[in-house]
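Heads up: the structure comes next, in structure tokens.
As you look at this complex, bear in mind that one protein chain is not there, while each of the others sits in place.
Entry: chain A
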Amino acid sequence: MANLKELRGRINSVKSTRKITQAMKMVAAAKLRRAQSQAEAARPYAERMARMLASLGQAVVGNPDAPKLLVGTGADRVHLLVVVTGDRGLAGPFNTNVGRFARARIRELEAEGKTVKVMTVGRKGAAYLKREFASRFVGEVSFQGKKRVGFEDANEIATRVTAMLEAGEFDVCTLIYNRFRSVISQVPTAQQLIPAELPEAAPAAGDAQGQPGAWYEYEPDEATILAQLLPKNLAIQVYRAMLENSAGFFGSQMNAMDNATRNAGDMINKLTLTYNRTRQANITRELIEIISGAEAL
């Protein structure tokens, strides 16, 4: 039988664990709100960018010297995977899910005989994938210690990817991240960055005003604008993935901590019950001893 002192110690330790998880849950909830509003603030830019790109892309596709960022190198041999994960743990299955997704993807591509290169954003993804695929690593970025990720951070990554493309180090670039569907659901997603998937030339621009497919004039020319627009587009895609990642991370962490708090509560109840039972059993035993001692006299 567990002794009373031991039980008391365990109850206290679980209680303090519950306090910690509860505090972490609150913090995650506050950060989640901030991350979500940041993600929302970035949306208008991405939308407008997609609209412009759609109308520009049409003008250039099919052109033999269209920029590589748009059409790729034409080959499909070397794949670069950019894997975005959180920098910290204690967030439920958040990081593991992306990691597992990325691993399946790498295996699949290698089974097809392609060469795979991996670049990770976030510390946890690097730790997860390095064990198995260290030889495929071409870079890892982490923003640990940074309060919030800014557009410059995403831009830096995009610049690196562009430089690698220019150097002919890969043919296809895919971004893997956790898409933020809701606070309780994040879905690992793969999105092809290069060659760019052109957004459908939606009932384009001007149409809202009833003018069929407005024809734009370009100043300077299409090629120059496109050459500036494409790297921006890349950066904005990475930025969006990073924002969704951080929103998802806090959502997942909040959930995990909520569960942990609840489990700690259950544990405390169970331990308290055992504690009381043991205490009563002790008292009963002592009584029996006293009574039988008295009767024997």
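Note that in this section a contact is a pair of C-beta atoms (placed from the backbone, for glycine too) under 8 Å apart; a residue touches a chain by one contact, two chains touch by 3 or more; residues count from 1.
FYI, contacts and distances are computed from a predicted model.
*Asks:* The complex lacks one chain in this depiction; which UniProt name from "OpcA protein", "ATP synthase epsilon chain", "Sarcosine oxidase subunit delta" or "Pyridine nucleotide-disulfide oxidoreductase" does that chain carry?
*Replies:* "ATP synthase epsilon chain"
*Asks:* Which of A:C173, A:L229 or A:L271 touches the chain that is not shown?
*Replies:* Per the contact definition at the top, the residue touching the missing chain is A:L229.
*Asks:* Which one touches the absent chain: A:M24, A:M52, A:A102 or A:M254?
*Replies:* In the full complex, the listed residue that touches the missing chain is A:M52.
*Asks:* Taking the full complex into account, find the residue in A:F143, A:Y216 or A:Y275 that is in contact with the omitted chain.
*Replies:* Checking each option in A:F143, A:Y216 or A:Y275, the one touching the absent chain turns out to be A:Y216.
*Asks:* List every residue of chain A that touches the chain not included in the displayed model.
*Replies:* On the side of chain A, residues 38, 41-42, 44-45, 48-49, 51-52, 55-56, 150-151, 154, 205-206, 209, 211, 214-220, 224-225, 228-229, 232, 235-236, 239 touch the unshown chain.
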